[in-house]
Each structure stands twice: as structure tokens, then as C-alpha cells.
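Omission of a single protein chain aside, the complex is shown with its protein chains in their original locations.
Residue numbering begins at 1 within each chain, and the chains themselves are lettered A, B and C in the order written.
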Amino acid sequence: MIWFLVRRLLATVAVLLVMSAIVYGLFYLMPGDPAVLACGKRCGPDQLVVTRHKLGLDQAVYLQYWHFLQGVVVGRDYSSGPDVNHCAAPCLGYSFQSDQPVTNLLLDRLPVSASLTLGALVLALVLGVGAGLLSALRRGTFVERLLTGVTLLGFSTPVFLIGLILLLVFCAWLKVLPFPSYVPLTENPAEWARNLVLPWCALALIEAALFARVARAGTLETLAEDHIRTFRAYGVPERQVVRRHALRGALAPVATITAVELATIIVSAMLTESMFGLPGIGKLAVEASTSVDLPVITGVTLLAGTAVVLANAVADLLHAAIDPRVKLA
Amino acid sequence: MTLFDSELAAGADPVLAPGEEPVPAAGTDPVPSRRGGAWRRLRADRSALAALVLVGLLVLVALAAPLLTALEGQDATTFHSQLLDSARGGVPHGAFGGIGADHWLGVEPGTGRDVFARIVYGARVSLGVALAATALELVVGIAIGLAAGLGGPRVDAVAGRVIEIAIAFPSLLLALALLAIVPQSVPRPVLVALAITAVNWGNVARVTRAQAMSLRTRDYVDAARLAGVGPVRIALREILPGLTTPLMVLAALKVPSNIVSEAGLSFLGAGVRPPTPSWGQMLSTSTTWFQTDPAYVIVPGGLLLVTLLAFSLFADGVRRALDPRSTRV
Amino acid sequence: MTPVSEAPMTPVGEAATAPVLSVRDLRVRFGDREAVGGVSFDLEPGRALGVVGESGSGKSSLALALSRLHTGADVTGEVRVDGTDVLAASDAELRRLRGGRIAMVFQDPLSSLDPYLRVGDQIAEVYRVHTGATRRAAAAKAVEVLDRVGIPDASRRARAHPHEFSGGMVQRALIAMALALEPRVLVADEPTTALDVTVQARLLTLLDELREETGMALLLVSHDFGVVAETADDILVMRAGKTVEHGPVETVLRTPSAAYTRELLEAVPRLDTPRPAVVTSRTPPPEQADSPQESLLRISGLRREFRLGPPLRRRVVPAVDGVSLEVAPGEVLGVVGESGSGKTTLARLIVRLLAPSAGTIEFAGRDVTRLPARELRPLRRDLQMVFQDPLASLNPRRTVGDSIADPLRVLGEPDAERRARDLMDRVGLDPDRYGAYPHEFSGGQRQRVGIARALAPDPRLLVCDEPVTSLDVSTQAQILALLAELRAERDLALLFVSHDLAVVRQVSDRVAVMRAGRVVTLGDVDTVYDQPEDPYTRALLAAVPKLAALTPAT
Partner (left out) sequence: MRLRPFVLLGSALLAATSAVAGCGGGSGSGGGAAFDPKTCQGGTLTVLNQGGLGKFDPATLYTSGGGALPSLVYRTLTTRKRVPGQDGTKPVPDLATDLGTPSDNAKTWKYTLRDGLKFEDGTPITSKDVKYGIERSFSPDLPGGAPYLHDWLVDGTGYKGPYKGGDLKSIETPDDKTIVFKLRAPHGDFPYLATATQFAPVPKAKDTGVKYQNAPVSSGPYRVAKYEVGKKLVLVRNPSWSRAVDGQRLACPDRIEVTAGLDATVINQRLSSGSGADAKAITTDTSVGPEQLARVGGDPNLAKRVARGVFGETKYLAFDTTKKPFNDVRVRQAVAYAINRQSVINAIGGSELASPATTFLPDGKAFGQQPYDYFPAGQSGDPAKAKALLAQAGYGSGLTVDLAYPNVDTDGIGPKVAPAVQDALKQAGITVKPKPFSDDDYRNVTGKPSTQPALSLQTWGTDWPAGGPFLIPIFDGRQIITSGGNFNLAQLNDPAVNKEIDRINTITDAAQAAPAWGALDATIGKQALVVPLYHPKTVALFGKDVKNAYVDEWRGWYDIASVSVK
């Protein structure tokens, strides 16, 4: 267990190093001058020099990367004229667009993205696993065909299309739900949920389709396994066979896939946030990409990478908890 | 794949999904008769056949775009300002987005360009980008996957890690960043296809690697080694043929997923640029107009949905045909 | 084949008690295919019936049908367990019947228990379903029965998961599960096939004991005459879903009435019979084989380690641990051992599919231990291998002819195809099937393809890794005969690796017995088998079910 955590930690650090190096590399492979981007539209030659120096862009590439890493680990200082701006520990630099510390930008938006993603994930798991089990256990019935069709549909539809349809129906026609606008959970839990229902559904329907497939496949595979036959041969009622012996086997892959899917969910959340105008990290990323706000892009990328790597570690823990054969090592 | 490429990102191709086995049931080599059998099965699969017909039709439409627009007597770029109600924000005059004898599917709000012409030309971009990206992903993915799978532990330690990271990365994010910093002068569809490839090859590489590793340990490969066959010949004659089945399935799944990727990028404004029509970009514009000009939402949205369904159904049929024992939906 | 009487025979000398299992005209049909075509028999309490047959004979289908476990099959006839008609029973009745009166033990110990739950809990669950006992009582019962079937430290082991059990222990646990319910009939479908011979012996003994103790009847399904002969009172021989012969063990084995039974029995390799002289034309004198000048292959101190576990806690496990042996030209060296003994690793080391960690391999007087792959290649023609699984060792996407011709092409043979056809002819395959794919052949034919391919470069040493293990007994005999012929004809040396002591005896001049990576005994085959000195070898030989004692001498 300890070894597992240590190894995972090391792997996480390695992955993040690689990711940051890749993203940082993009800074320099790109045709433009980062200082010009940072300085903005109205930027005279004087200011350009100041900006370049302030951001350390006049240094060698490897030094800049080193300072960047330093900033992430222990923080760094940006000197500008009379003042020294200290950017505290996980320092990801300053946004070119808003001159805000990227760390703050991310933290500000984290609650929105977390609310959206986690809520949708729970909903997707409930819907998906339910549908998957149902269609596996009702094989050959109308229910199965219906669920298969719905799953395929959910599978083929981009999240923005689903979101659009949901808006049209629930917001424009039925007028039962508001156009989403983020209300912090701490401020008003009821409004928080009411406003997030549509984004949750849009995001969850897509993921649910995947979970349904995996849960269905897992159930069918488990039901075909020999040990199921053993319990049938010993007179255990079918209901109990499914509940006690098939369910775990069916759900183990769902746990794995959830972690593996996180990268996809993050991507879908980006689209969902853009679609509904929710001020989350995904929207930040889209805006940063449009305006080539490199520090923000780097920050979002690293955050997403961390989330994915951590999710995979959690999935491994979960997998080990479900399946006694798996040893954490 | 509803998501921006769930399969891609997650490594989890929804269909190949659960767990680590990316290839149709490991250890079972589809035997050659299956290939012939696969055709037979595919022909017998009504939904796959219907999907194939639809896919063919769509490809035909894309190819025949100039012919079809000539038939209609319109083109994709001419503005028709007189057909728009300027005082109401530029929505088309008349019901259903200005659908009529002159403009079969109406005109675009804001510009008055012919929707039918833009749809058929947009099909070229959407399908072209998706197919090109799929082909490129296969080339890149197979090369890296084979290197990792056959190149020995050192190569695999590096290549395998790179593949993992590539899969764990939220692809859309990277694609957005890439598209933001690439030179604006290169033709956009080419860039989009390259960007999609750059972020989505991981899946192909992973499947190739896993399959190559599994095939590498087969007795018949050992037998070939004992017969004195050289490594290159072994890779080409003994291993590559064994990759075709899983890769064919994956390629079939990649196409719809790449269509979604293209649409997603265009939706976020990073895809092909307005003078060039593409479905995702039309959908992006249409979300603005969904209340005042619903026809403009329904046409490209519905078409995208049908296209994705057709490709997904077809891919599913291919998978069923090539791997008939699969229990997955 | 003798016609089967409708009325089942009552074993001679037994008081006619009411049968606890009674089967009449049982048929199992999958679509058009009839797996079981009208089988009838009775089984009295406390007795054991062995059902024997080759693969595809329908014996497993028969076993499953007894508890109505088939899904998607059409089962007709009558199966009465303790008087209840299984095929007509309601769901509730069937549930009571299953486990309660007729219990099953399956072939694959790795998958027959739920991997997610503790072994004790699984037994307790089944016990509670049938008795409604409390959780506590059921748990106690589980420990009790586990103890009874000989699981050491049962109360602790009850809390273990199935993957922490060895194959033999899982089978014992399954028997314990049955035991807890005190069924009248235990159906065991190839219960020992996946087990090593010593484990098999202990399990069969356990079954015998339990039968005696509880009076339950046993239906033992097996492909192995030896196993059945040791355990059963009666034998039912099946072929293609039909009963070929049914009678007391002694009768069937000594005086088989059906020709098929006779053939089968003849094909079974005998552990206690010296190898027939026909096998080689020239038996090399042992002293000659041992002389170093003459040896074709000489390995000394050969060692191969595998590293297991995560980087920081890596353990080094030697699979082959200091093996030294020689093979003379034209000699057959048998290598025998239980699973995990390192015999397959040894075979792969010798052909250099694996690189040794230490030690040397000399082939034809040349040290080939560290030769790089490129220099090794010309040597390959002298050193070939026949693999265990004939299907896996043939590329499914290439024609068998291509597979055979490949080594010839590599050697620059101008007319590889013609030579390949000749080879096919030689190993008993129709040369016209040059263009056919492996899946179009039967298991025995595929192994002939494998042999032809190995023979193509005209090797001097053929390493055979369990070449007949996956084959039925009659096919096995044919392949062994083929190898013997080829060996005589081509003056081929063989290194014959197998877990089957009887097979090894039939083919080898000398034999090496391996255990835990080491050779424990090496010597002349008759000496080793008839006067084993090493205690392990003795135990191994003792564990093999003996058939010969019951069968007429050939």
C-alpha cells in the first residue's frame, strides 16, 4: 500500500513533468513571441522590454522552464519596477489576458467545474449502470432493444447537441428550468442544483451511454463465467446469484472505466461549460486557447493531467477494493 | 464517442472499453475464414447494412457537392441579404428558415447563404477531416504501437509511457491549444485533421501495442523464430496480419469519433473558419439562433446526428462481424 | 459397438437397492446437433459410476443435464434424482434439488468459485440457502466441512479468497460445499484434469473416503481411464453422445465387448509396461550416449531466473536452477515433472527462445549459450521444436503449407513448396491440403503440421514440449507412433517434455525427472520407472492411476 502510494506519486510527478515540458515546449515552437502576447494589443517597444524581462522571457529556454518548475514547487517572484510580486507556491505564472495569477483563476473556477463534473458523474453512473444491468438481465426483450438503441443514440450525439435539445425542451418550451447560471453551493444549495440540472443531464447522458455499455458487457461476461454456474448448480436463487455474484464482476470494469474516462469527461465538461456559459475551468481553457493565453493553457493542462493521474490511482485502489485478486504494487 | 472522442481520450473506447483488454478477447485469433464469414455476417446484419447504405449516401453527397448545388442553382458562399430580416437580427424572412423552392433547406441567419449548399459542402469538410484524421491516426498509432510492442523493454518503457500520457490527456484541450498557436496561413481543414491526429493517435497505438505484445508471445511466432525467420519478416508476415481485425474495428469507430472531434473544435471556434462550411461550425452558429430560427438548428444538428448514428451503427456491425462472440452491445 | 440394453445393468454381487440417480433415454440437443443421444443408467447410493469418453463424446453435456444446468439446449428423457424428476421439476423444486440432492464439482478450479468472495462465505451462503441456518451456524459449518475435506487450518483458510487457494484446494472446497449439503449424488466433471498427478491422487482418495462415509453416489466424468479405473465401480464409455459400453470396471477393462473400448484401452500409454521395441530401430547403448564425445546436446549448470513483483520488492525466482544433462545423437531424453517444475522453461532455453541466466549450452560441440540471434539462425536448422498447442503454434492467417515451407525458404531451398508437400505426405497429411488453413484441420492433424514444419530443415534434435497433451488418447497414440517412426528413419534425437509419466516412458531412452527447477533423477527409463531411488520420483510414480493391473496383458 505504501509502495503503491509512493510509486503513484512518483508516476504522477513524472507524468506532470512530461506534460509541462510538452506544453512549455509549445511556447517556443510556436511562431509568435510570448512577450507580445503577454503585453497585449496596445504595447509599445518599451513595455515589451519590460514585459519580457518581468516574465523572464529574455532568459534561455531551459532556465525559463526551471523557473517555472520552481514556481510550481516553491513559488517565484516577478520583479516589476519598484515592486516585487510574489507568486506563492503552486505558482503557474500570470495570465496574459487578465494579469491574474493562473493559480487563482483555476481555484476560482474549480467549484463550478467540480460541481458540474462530479454531479454529472454520479448521475451518469446511476443511469448508466442501471440501464446496463437492466439490458443485460432482460436480454432479448423489448427493454433491451430500447436501451440498446438509446445507448447508441447517446453514444453518437455530441454533448452540445444534447445540451441544445435539453435547453430547447426544458428551458424554452416547458419553461421548467432556468437557463443555467452558476450559483455557489454555499450560497443557495437549491438554486445551485436547479441551475445545474440541465448541464448535469447533458453531460451525464453521454457518459451514461458508455457506462451502460460497460456495465452491460460486464454483467453478460460475468454471468457467463463458471463460478456463476457453480452457484446455480448449488440451488442459489437466480436473484441472489445476480446480486451477490454477478454484480461485483459487472461493476469492477465500470470503476476502471470511470477513471479512464475522466479525460473524456473533462473534455465534455469543457464543451458543456462553453455551451451553457458556466464559468468553469473548461470555459477558461477555451477562452485561453482562443486568446493564446499560454500560462492559463499550461495551468489548465497540468490541472487536468493531475486530475486524470489521480483518478487512475483512485480507480486502482477501488479496483483492489472490489477485486481481492488485485494487489496494489 | 459522443464526447469529443471518448474512445480516444480515455483509451476507453467505449466499445473496446472495459479494462485493459483493448482487443477482441485476447488469445483468440480470429481465423481467416472469419474474414469471409465477416462479410457474410455483415451482409446479414440489417442495421449495419442500413448504416452502410447511409454512410455511402453521405459520402456520395460529399463527392457530388458541386453537382447537387448546381442542381439547386445555389452556391455555398453567396450572401442573400435581401432574404433576411435585418431589423430582427438577421433571421431569414419566411417560415422554417426560409425553406422554399429556391433554397431547399432555407438560408443561414445573418448571412443568407444557402443552407443546402453549405450542408453538402460541409459534408466534404466534416467527412474529409474525419477520414483523413482517422487514416493519419492509424499510421502514427500503428508505427508507435508496433515500436512499443515489438521494440523490446527499453523502447516500450518510453513509447508505452508516451502512449499512456497521450491517452490520459484531455484531447480537446490540447487540440484547442495546438490550433490556437499554429500559423493561420495553412489551410484550416488540414490543420484540424492534424490536430485531431496529434491528440487522438494514442488509442490506435495502445491497441496495436497490446495486440502486438500478445501476438509476439504466440507459439507460431516462436516457431517462425525457430525457423530462422528474421525479425522484420516476422513483424510483417506473422504479426501485422493479426492486427488487422482489431484495427479495422477501431478505425470504424474512429471515424464517427473524429467527426465529433471536428464538430467539437468547430463548435468552440477552433475548427475550420467561416468562409469554409462545416457542420460543427454551422451547429455552433445555430445554437445562437435556436429560438428565433429553429430550422437552422434542426437541419445541421439532425444531419450530424444521423451521420454519427450511421457511422456508429456501421462500426458496431463491423465489430460484431469480426468478433462475433463479443457480448458487447 | 454393442447395442445398449434399455435396462441398466445392476452390478454383479450388489444387493439391488433403489437407485438414487436414474437416467432414461437422456438426450441433449443444441439446435441440430445432438450432444447426448439417448443415454440410460442407474446409480445406487454409495456407488461410483465413471463416464469415459474422448472430447466431443457428450460426457460433459450429460453431466450438466443431470442438474438441468444447460441453457439454450433441448433436454429430453428422464432424470430422476432420489425419485424426483429433474427435467419436470418446478423452479423451487429444482433449487432444492441442486446442491441439496445432486451436487457438482467442475473441471476448472481457477474459475469455479466467485473470485470476489471468501471461500468460507461461499460455502456458508449455499448452506444457508438450503437450510436457512443462521450466519454464525453457516460459517461454522463451512469451517467444519473444509476441515473434513482436508484443508489445513480450515478456520483461517475459510477467510481466504479462491485465488489464494491452489487448484487442488479449490476442488476440495467445492467438494466441501457439496458435503455441507449432504447430497445423495455428487457429479464430478473432470475434477482432476487440471491438477498435478500427486494432487489428483489425493483428491481421488478423498472422494473415495467421502463416498464410503456418507453413502453418497458419485458420477465421475473423465477422459482418463486410469482415473476412472481407480475410483469407479462401473464404467460407462461414451462416443458421439451414445453409450458404447456400460458395465463393472473389471469387466470393461479386462474384457471390453466393444471394439471402440478396446481401441481406446490399447491407445492408453502404460506406465508399468516397458516401451515397445518397435519404437526405435537402433537403441543406443546407454554408455555410448553418456560418452561426452558423442553427445549432440550438452548443457551444464543451466539456470534461468524470472524477476517478479514491483521494482522495489522484486523477487528472483529461478525457474530452471542448475540443470545439467546431455542428449546423444538419435537418443530420446524424456523430461518429466509436475507443473512449475521448470520443464517447459528448460525446453525453451535449449532452443534459445529464452536466454539462460547462467550455465552453458553446447550443441554439436559448439557453445551456443551466448550466440547472438543472427549467428544462431544457421544453427536453427539442426535444432527444432514441436509445441504443445498445435493450434496456437500455427499462424491462423497463413496456410499450413506456407508455415511448413517457411523454414525451407529461409534456408534458400529453391523448391520449398514441393518439399513441403513431401513433408506433409510423410507426416500423414494430404499434400493437396497445402493451401488449407489451420482451423480446417483436427487437433491431431495440426500437430502433424507442427511436426512437418519442425522437420523441414532436417534437424538433428527435436525438442517436443508436451506435444500430445492437448490431444485425445487415440490421437495421442498416433502422434507418438509418428514421432517414433520419424526418429528411427532420420536418426533424430528427441528431447521429450511431458507431465505424463506414462507417455514419457513410452517414448524415452533415458528420463530426467524435474522438480522445482532441478533434475532430481536422471537415468535409463526402465531403471527410473521400475526401481526409483529418489523419494519424489517414487511418490510421483505411485500417484499415477494404474490401469495395467486390471487390463489383460498385451
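What we mean here is this: a residue touches a chain if its C-beta (ideal position, glycine included) is under 8 Å from a C-beta of that chain, and two chains touch if they have at least 3 such contacts.
Owing to the predicted nature of the structure, the values given are computational and were not obtained by experimental measurement.
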What are the shown chains in contact with the chain that isn't displayed? A, B
Looking at the whole complex, which of A:D108, A:E144, A:E225 or A:E238 touches the chain that is not displayed? A:D108
For a quick check of understanding: of B:G112, B:G160, B:G228 or B:P256, which residue touches the chain that isn't displayed? B:G112
Among A:V50, A:L146 or A:A193, exactly one should touch the missing chain; which is it? A:V50
Just name the one of B:G89, B:G152 or B:P231 that touches the chain not displayed here. B:G89
Under the stated touch rule, tell me which residues of chain B contact the chain that is not displayed. 77-79, 81-82, 84-91, 109-112, 180, 184-185, 267-269, 273-275, 284-285, 287-293
For chain A, which residues touch the unseen chain? 32, 36-37, 40-47, 50, 80-83, 85, 97-100, 105, 108, 164, 167, 171-172, 175, 178-179, 181, 274-277, 279, 283, 286-287, 290-292
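Methods note: only the chains that are shown with their structure count from here on.
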Dist(centroid_CA(chain A), centroid_CA(chain C)) in Å evaluates to 51
Chain A to chain B: how many Å between their CA centres? 22
Where in chain B do residues touch at least two different other chains? none
Once bound in the complex, which stretches of chain A touch chain B? 14-15, 18-19, 23, 26, 29-32, 135, 148, 151-162, 164-165, 167-168, 172, 206-207, 209-210, 212-214, 216-218, 220-221, 224, 252-254, 256-257, 260-268, 270-271, 274-275, 285-286, 289-292, 297, 300-301, 304-305, 308-309, 312
Mind listing the chain C positions that touch chain A in their complex? 67, 69, 94-100, 103-104, 106, 108, 111-117, 122, 125-126, 129-130, 161, 163, 174, 177-178, 181, 309-313
In their shared complex, at which residues does chain B touch chain C? 29-33, 218-220, 222-231, 237-238, 241-242
